[in-house]
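Removed: one protein chain of the complex. Kept in place: all other protein chains.
Chain nomenclature is as follows: A, B, C and D, assigned in order of appearance, with residue numbering initiated at 1 for each chain independently.
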Amino acid sequence: METTNFVYNLIPNETIAIIVISVIPLIFLIVYALLAILGELKISAWIQERLGPMRTGPWGILQPIAEVVKLIQKEDLTPDSANKPLFNLAPYIIFMGAYASFAVIPFSRYFVPSGINIGLFYIFAVGSIAVIGIVMGGWASNNKYSLLGAMRSVAQIISYEIPGAMAILSVAVLASSLDLEKINIAQEGGIWNWFIFGGQGSWSKIWVFPFTLVLSLIYLVASLAETNRTPFDIPEGESELVAGYHTEYSGMKFAMFFFAEYANMFVVAAVLTITFFGGWNSPFGNFMQGPGWDVFWFISKAFFFVILQIWLRWTLPRLRVDQLMYVGWKVLLPFSFICFLFISLFKMIN
Amino acid sequence: MGLLNKLNQPYEAGGIILGTFEDILNWGRARSDWYLHFGLACCAIEFMAMNASHFDFMRFGTIPRATPRQADFIMITGTVTLKMAERIKKLWEQMAEPKYCISVGSCANCGGPYWEHGYHVLKGVDRIIPVHVYVPGCPPRPEAFQDGMIKLQKMIKEEAIFRKRKKLEEETKIELSA
Amino acid sequence: MGEKKRIELDYSKIESDRMRLNVGPQHPSTHGVLRLEVELDGEIVTEVVPHIGYLHRCFEKHAEKMTYPQVIPYIDRMDYVTSMNNELPYVMAIEKMLGIEVPEKVQYIRVIMCELNRIASHQIAVATFGLDAGAFTPFLYFFRDREYILAIFEKASGARLLFNYFWIGGLAADVHPTFKEDVLAIVKQVRKTNKEIEDLLIYNKIFIERTANVGILPPDVAINYACSGPVLRGSGVKFDLRKNEPYSIYDRFDFDIPVGMGEVGTVGDCWDRNIVRMREMEQSCRIIEQAIEQMPNEGDVQEKLPKKIKPPKGDIYMRAENPKGDLGFYIVSNGTDKPERVKARGTSFVNLSVLPEISKGYMFADLILILGSIDIVLGEVDR
Amino acid sequence: MTINEIYEQLKEEYGDSIIELIENPPCDSSIIVKAESIFDICHTLRDKPGFEFDYLMCLSGLDLGENLSAVYHLYSMKHSHKVVLKTIVPKDNPKIPSVEKIWRTADWHEREAYDLIGIIFEGHHNLIRILCPYDWEGYPLRKDYKEPEYYHEMKVPY
Partner (left out) sequence: MLEYIKNVWLGFWTVIVGMKITFTHLFEKKVTVQYPDDRYPIPPNARNKLHLEPTLCNGCTSCARICPVNCIKVETLRVVPDDPEQPMIADGTKRKLWVPVYDIDFAKCCFCGLCTTVCPTFAIKHTVEFEYSTYSRDDLYVRFSDMSPEKVAEKKKMLEEFQAKEKAAKAEAARKAAEEKSKAEAQAKAESSPVTESKESN
């Protein structure tokens, strides 16, 4: 396959190049997570007419760094009654699941860490690894709250994967590909060519718009559930389950959970960006289009969706466990099927 | 065991780098304090008010945690009864080091208005767990909570992490006094 | 989203592992230090046993050791969210025993303060109820408004939470000169925020789904359990001491008693109890507006009293409508300056006793909401 | 219905069990009844048309020195009238029939009176301590109560 990665061109030695390529997303992930934590603190505060962290650096911008410095120093407790190997392994597995997704996320047409042609499928497959970590952590903690949280989390993630996958599948139908790069390339040429407006093609695609819009919303909702955020934060619902599956974790292990949550938020936002909102493409056709701009557009779009998730979190109450299932199976799933059906029909007719 | 415990070994020499490093570590701990709110009585309502928009406790970099494992300090706000005391002890033991305790209000300080005839009131939470900062008031104003928080941050900042450095300081103190 | 019906299971036929879960005494949403021993069948609650007493501060013992005026600070600390309302039945009882008529101005100030405190208390109730449902933002909007109310209390009495403001035969101090304007400004602000919260939280579909048809309390059960306040009125019983048995000067004001009507679910569910509180805030605003209009500007705020307050021998039971229900004081006087016995009928204490009855058969998450909708304050439950 | 009428009617029905009517304005008037028949009297008060006291406002225990006493404040939602019942039992044998089956709210009130004063309510389904810990000793609101020196290795006095 033709390599599209600029690192290979820069560094002749392949081993070093691969290492560099794998490290770049990690660095990005850490920087992003710090920003997202700060964003969460600040946006929640502003919504509530507060100021948020103000005393750590100017306007509190060093707050996440202080938190990391603190978490490193924190004692790492393992409860006596816990199953130690599983307890210690769980946070790394969750983090791994989130980090592995970054392998296929195309930041720019010249930087795709690993350009495999089943990228969408890969993201969904790897994203499910987190479930294993959650169950492991919840079960190994030997705490009733953790176990309840983990059980809920699994049920939730598995049921919401289906409507989410259906939504993404319709994009695969429109693009005729599972390759994230190809999906991106198929949306080139301005905002009207994004898949939310039906992708490239004649004006007849306007018929698809309502369905793609609904599908993008369905994916957004499903992604909220997959990342365990309000209104679907039942696994860690503070008012019921103390802190859910990570009740017993402290120090760096907890930080792993924390990082993984924010990394997952970015992954789902990135998938939404790639599939429906044009990925790295500029909304103005060829204006502001180019390798550098690619990164800018991609990250800013993804950030918008991250912020949307934060915004939703601080607006809505949380659902109950059976209602969550109801929404997943009886609302999102039928709607996603209907939309998928119509999009497939449209594709067939065209 | 966290990194802290490894760093706890005696160092050959505590230089500037070590000192700066320690300052950074202390800065981190002072600026990012997650708390376990132990709301018991009247002071807990003022505590909620202190968390609310007008006073905004989060400005100090404090985030509420529901579980003791992730908390850095515990804020005891209200009357500790004998029935409750054992649970506080348990929670304190569940917290991860380094941990601190702020006792807020007359009741938590020494039994407060209930010190004389309160047959079921623990006369001061410092009888069961160590207390680092006492905030007086019944209930204290929200700003007084924050004043206590500032005092705690000041205390953390001045803490010596490395045993060697502590020793050095003690020696210099002895020298100075001699 | 579907109709949530009470889940009826024949437990004798189902054999499954029950899990015993201990909620509290330090749990983020038990509204204090309540401990619930919950038996769960999967997610469904089969039994709830409340264990109280984690804040038993021996109020009644202290009351026996104190002189009559000295008891008032301790009464403040009973239901610490509604101190003004707590003081009212106590001082009224002593005044009735002594045969004192308090001045007109005092009556009006007492009513205004009580209603302001009722608003503040309901704000906390609705806010924490929203918090139990996972909505954090309305909580802070309410607390922002509550801060303005507390500012008035502080200006008048000097304290923010525990006032010691109503004294036997009058008030501790006169109100500040700008009192009327401040109060009217607050009434305006309260109405504005309530409108906003209704959009943001109360009529939110997720919130309705969570609270409607949950924790249904039928009216006859409510009366048998002697529930009162919004818990009783949420079940559709039109009973309010301010109307049914007017004390102080409540018969001079025109206001309605909001009751639960089952608008989105069944009468007596959590949503009804909650909406009663929201609507009562509006009624309190109406009372405050009328009281401000009628309140005399001039006048004494403290009746002349003997140096030692010695009510005649006898006993009296006085109750008044607290935000949480009717709070009663049973005072036995032995003719000296110290009461023989002061028994407080804690509103929350009585209301909480209905929890095991109404929470069986619902999900664990509902239990937290049902508890939130009863709106207890542990200081009053345990005293 | 005034308390005098209630007293007359009760006297007619129960005779000797109703001891006397105490009137002491401005304080509350109260009817003193015998402890053994409190359950029947309460039952009549709740169910007989004309009385219909469906709301138990308060149930308090009292330490009178020699004796213990329980005071019942009843209210009728339908007729808006009140009545106060009092029973007196000796301290060495403080047994009163429970009214928990008549008004469910009495459940916790009676447990509280048992916990703090030490009145034993016969027929209560679960008469255990409610406010104090389950292993607490003594009845704190009795006048001769001495607070313990230590509880679970925690010093109690200041």
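Side notes on the structure shown:
In the analysis below, a contact is a pair of C-beta atoms (placed from the backbone, for glycine too) under 8 Å apart; a residue touches a chain by one contact, two chains touch by 3 or more.
Just so you know, these numbers come straight off a predicted model, no measurement behind them.
The hidden chain, counted over the whole complex, makes contact with A, B, C.
One of A:17, A:43 or A:173 touches the chain omitted from the figure, and that residue is A:43. Within the whole complex, the absent chain has one touching residue among C:199, C:254 or C:298, and that is C:199. Although one chain is not displayed, its contacts with chain B can still be listed: residues 53-56, 59, 106, 109-113, 115-116, 124, 126, 131-138, 140-141, 143-144, 146-148, 150-151, 155. Hidden from this view is one chain, which touches chain C at 1-2, 66, 69-74, 76, 137, 144, 147, 154-155, 157-159, 162, 164, 172-173, 176, 196, 199-201, 203-206. Along chain A, the points of touch with the absent chain fall at residues 43, 46-51, 54, 311-312, 314-316, 331.
The rule is short, and it goes like this: only the chains that are shown with their structure count from here on.
Averaged C-alpha coordinates put the centre of chain B at 47 Å from the centre of chain D. Chain C and chain D have Cα centroids separated by 25 Å. Rounded to a whole number, the gap between the C-alpha centres of chain A and chain C is 44 angstrom. With touch defined as above, residues shared between interfaces to two or more other chains in chain B number as follows: 52-53, 66, 83, 116, 119-120. Multi-chain contact residues, meaning those touching two or more other chains, occur in chain C at positions 28, 53, 56, 58, 61, 140, 144. Chains that are in contact with each other form these pairs: A-B, A-C, B-C, B-D, C-D.
Chain D contributes residues 24, 26-28, 30, 54-58, 60-63, 71, 73, 77, 80, 84, 103-105, 107-109, 112, 116, 129-133, 140-141 to its touches with chain C in the complex. Considering their complex, residues 25-26, 28, 32-33, 53-58, 61-62, 65, 73-74, 77, 80-81, 124, 139-140, 143-144, 146-147, 150, 160-162, 378-379 of chain C touch chain B. Partner chain C is touched in their complex by these residues of chain A: 44, 47-50, 144, 148, 230-231, 233-234, 237-240, 242, 314-323, 326-327, 330-331.
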